[in-house]
Every structure is written in C-alpha cells, then in structure tokens.
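Apart from one protein chain that is not included, each protein chain of the complex appears where it belongs.
Chain nomenclature is as follows: A and B, assigned in order of appearance, with residue numbering initiated at 1 for each chain independently.
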Amino acid sequence: MKAVLECRELTKSFGGVDAVADLSFSIERGHIHSIIGPNGAGKTTLINLLTGIYTPTQGSIRLADRDTRGLAPYELARRGLGRTFQNLQVCMNMSAIENVMVGRHLRLNRRFIPALLRLKSVRAGDRDCRERATELMRFVGLADQIDAQPSEMSYGALKRLELARALAAEPELLFLDEPAAGLNANETHAIGVLIREVAARGVTVVLVEHDMKLVMAVSDNVLVLNYGRRLAQGTPTQVQNDPEVVSAYLGGA
Amino acid sequence: MFAEFMQYLFSGLTAGSTYALVALGFTIIYNASHIINFAQGEFLMIGGLGSVMLMQYGLPMPLAIIGAIALAVAAGILIEKLAIERAGTNDIVPLIIITIGASLFLRGGAQFFWGKSIHALPAFTGNTPIHVAGATILPQSLWVLGVGAIVVCLLAWFFKRTLIGKAMLAVSHNPNAARLVGINPRFILMLSFALAAALGAIAGAVAAPVTLTAYDVGVMLGLKGFVAAVLGGLGSPLGAVAGGLLLGIMEAFTAGYISSEYKDAVPFVIVLLVLFLMPSGLFGSRATERV
Partner (left out) sequence: MDWLKRIPLPRMGLIVLALVLAGAPLLFSNPYQYDVAIHVLINAMVAVGLNLLMGYAGQISLGHAGFFGLGAYVTAVLSASYGWPVYLSMPAALVVVAILAFVIARPILRLSGHYLAMATLGLGILISIVLRTEAGITGGPDGMMAPPLSIAGTDLYDERYWYALIAVLLVITVWLALNLIDSPVGRALRAVHGSEVAAEVVGVHTLGYKVLIFVVSAVLAGLAGVLTAHYAGFVTPDLANFIYSIEFVTMVVLGGMASTYGALIGALILTLLPQFLTGVDELEMMILGAILMVVVIFMPTGLVPTLGRLVPGGRR
C-alpha cells in the first residue's frame, strides 16, 4: 500500500523548545489515521507542519512521493491536501453555502477577465458549484441551513460546515484538527459516522484528537506523540495496550 | 564642516525630541489597547495653539500652558469614552477610522474656533542664540530637549515604580490576566489616552515657540511621530524615544546634505523601508497568530 504522506526525522523548534522532534511516520492511502497524545505533545504543531503553515526546522515531508518543503498551504491544496481547524476558521462575512463554495475554488474557472465579464463558463461553473455545495451541506447534515449566516449557527453546525468546505475541494488527504472538540457525546458519535462516510468516498483521513472513544471507534491506525516524539504507532487495540502509552497518559501505570 | 554637522545634529535632536514625545504617546495607547491613535498629533496642536489662544484671552503663559494641557487631556478622555469605548469592537480597521475621524474633528474644531492663522508662542527664556561647538542653538531648543528628557525620566519612574504605572504595563502584556487581579482595562485605557494627550500637549507647548503652531500642525507631526514609533518598534517606549531622535536626525541630515526639498519625504521613505524590511522596528517584538 503506497504511502500518501511520509515524514522523516521531522523537527520543529521554537526558540529552544522542540515542539516536534525527530518524528518519522507514514500515512497509508485509504485509511483513517489518528494522531493522539497528551496536551503539549506537539499534535497541533505537527498538523501545521504537514499543512504548510509552519516550515520544518529539520527533516522532510513527502506528499505522494514529492517533497513539500517550502510549499505554502495554497500550493499544498493544489496537491490534494485539505484541513479543518481546531479554532474554527469560518468566514463570518459570507453565508454558509458561500463558505462551502469557496472550498471548491481550485476546481472553478478562476481567471480574472472571464469573471469580470461574467462569461458563460463562469456562470455555468458557479451554478455547478452551488449544486455541489448544496449536496455537501446535505451530506454533513446542514440541509436546512444552506443560506444561513454563520453568526446564527451553532458551534456543532459550524464544525460540520468547515468539514463541508474542506470536502468541496475534493482532497485526497484530509486533516481534521480536533473535530470533536466542544461536542457532546451524541454529536461526537455523529461526527464519527461522518468521518467513516468521508473515508468511504476514498479520502484518506487524518484525525488529531483528544476524544479517545472517537479515536478508537474510527481509526485504522493510531500514532501516539509525547513531547514531540513518536511514542507508539499501531492499531487502536495495540496502542491501547501499550504500557508506555498508558503511563504517558496516566503518569506511571 | 564640523560646525555644520553640529548644527544639523542639534536641529535634528530638537525636532527628534518632539517626535519622541509623540511616539511615546502612540506607544502608551498602543500598549494598552493595540489601537493606533491617529489623533495623537492633534494633542500636540492643542498644546501649542491652545496655549497661544489662552494667552490671548489674558492668561499668563504658565497658566495658559497648563490650561492647554488640561484641554488636550479632556479631549483624549472624551475620545476614549465617547468613541473608542462606544464602538465596542476590537477590529483594527474600524478603530483606525474612528481615530482618523477624531483627528479630523479636533482639527476642524480648532480651525473653526481658533482660525487658520499661524501663531507663535513666546520663547520661555528669550531668543538669544547660544553658541555651542560652532553651532547656534536657540534657548527654546534646549527647553525642548530638556523637557523631553525630564518627561521620559518621569515616565520611566511612573511605569517602573508606581502601582498605576505597573498596572498599565500589566494590561499591555496580558489584559485578561490583569483583569483577573482586579485591574480594570477600561480605566487603564482611559488613563492611557489622558497620559498620551498630556504628553502630546506638553511637547506641543514646548515646541511651539520654535516651530510655530496652527490648526493643522498636528497632521505631519502625528504622522512623523507614528513613523518614529514604528521605526523604534511599536510598543516599545525605549524604541519610541530612540526612533524619534533618530528620525529627527535623519531628517536634519537629509535636509542639510542631500536635498532640503525632500526633507518631508524622509519619514515616509523610512516607514516604508522599515515596514518592508524590519516591521518590528529596532526594539519591538512580533506576535504570531495561533491557528
């Protein structure tokens, strides 16, 4: 199974602190991966490194066997990478469906002059975009909030909106940064179902999560971080029973 | 040659001293709230022009100056209370526009009530030039430098040694934490505006005999003071002073050695260079957004 993403000796230092140190792992196509670890383990730093928001201090990241060093997030998006954010980054100045439509940006006719003159290709593209965005909003369970303003939507709804936006780009590899944060047990379960459906559509999903029930329920593969280093990697059951993992979380068995 | 150099140095330091005080005013408000007060220059204008006007109404000079400072402080507090606080937003662009509006309002008010003419405040200790190292310096320039130095020392003492000063520093570092220990950021903000206004007015009054004063004198001074603050590093008081003096000197040397016509362009070329190459300035620090 070819790896869709591969890291070698990935390191990120801030000042004197190594947020991520000497991390090597790979993500296989078509699986649902999770990255877990205690607070401060470097999960968010890692996801920011992988999605181009931070540049590695050392080490390499290869996406579909091509080096991604120095690529900005928008360039990575062109290579099929997508993500959602822990601290919701929804565009409050646009309606819900417009947010999702933006997600489809790379697939549309983005040229300036045609847009200026409202050529047929632009109009047709926008119609198609709106239809797909509507379908995605139905998929994530927001069918009744298509024209809603984000400021009126609930936290859980906004999380699903971000997911719809990320899916609109038709990514090959999708990073979900703490999708269950702030959700109750029911909502978390619903997100888990959604994640499975996304993976069933052929997207490789990587979760960064705290919620163990969700992680164990959906993941094919779990990577455990501690102090920016890899502590363990394996199936959920393997990782759950790993004594080092247990002691890292509970502080000594 | 040397005399010429000293002459430019003195005039640069004198102008720079004024810029430094304006820059300090910006810094104090910025530290309390991250707001850039585009009306800062107007406080200077009120200090200078206000003193002249109050003297015309019959007040002796010292009282006129104190009155002008009080006027500026009142204006500052009103801006904070009626405009900034009412806006209830932390968005940069609206706040910038509000302070621009305040600046226009104050300038328009000065124009309406005090007219458009240029005035001079009498020099504090006469006009006999003093000769130092081959250059001539006006006594008033010494006043500008001296008052500037004293004010900076007083401010340093205020921030380091008094409880209120330390509270202001606390708010600039972490408003929420400050709130938790009982400091009211709104009060501190009001105090910042008052302090910045006082600083501006003092600088304006002291410089008025040298630079003359009119209703629109605040525009360029405000802008140059802001450039000085950015040059020194927005948020750093030391940077504000250093930036101000440096800016004054660079202006003077440009006027003297390169081209006197482009003297006014110096601050704006500097600000573009700083913003492009070194946005955190000489002494400032840069924060990053957490995603």
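We take it that contacts are C-beta pairs under 8 Å (C-beta built on N, C-alpha and C of every residue); 3 or more make two chains touch, one makes a residue touch a chain.
All of these numbers come straight from a predicted model, not from anything done at the bench.
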item: Selected from B:M61, B:A83, B:A123 or B:L238 as touching the chain missing from the view; value: B:A83
item: Of B:L9, B:V22 or B:I36, the one touching the omitted chain in the full complex; value: B:I36
item: Touch with the omitted chain, as defined above, among A:K12, A:K43, A:R132 or A:R165; value: A:R165
item: On chain A, residues whose C-beta touches the chain left out of the figure; value: 51, 53, 72-74, 76-78, 81-83, 85, 89-94, 98-99, 101-106, 108-110, 112, 115-118, 122, 125-126, 129, 162, 165-166, 168-169
item: Missing-chain contacts mapped onto chain B; value: 36, 83, 86-87, 89, 92-94, 96-98, 100-109, 111-112, 223, 226-227, 230, 261-262, 264-265, 267-269, 271-272, 275-276, 279, 289, 291
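Going forward, only the chains that are shown with their structure count from here on.
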item: Distance between the centres, which are taken as Cα means, of chain B and chain A, whole angstrom; value: 48
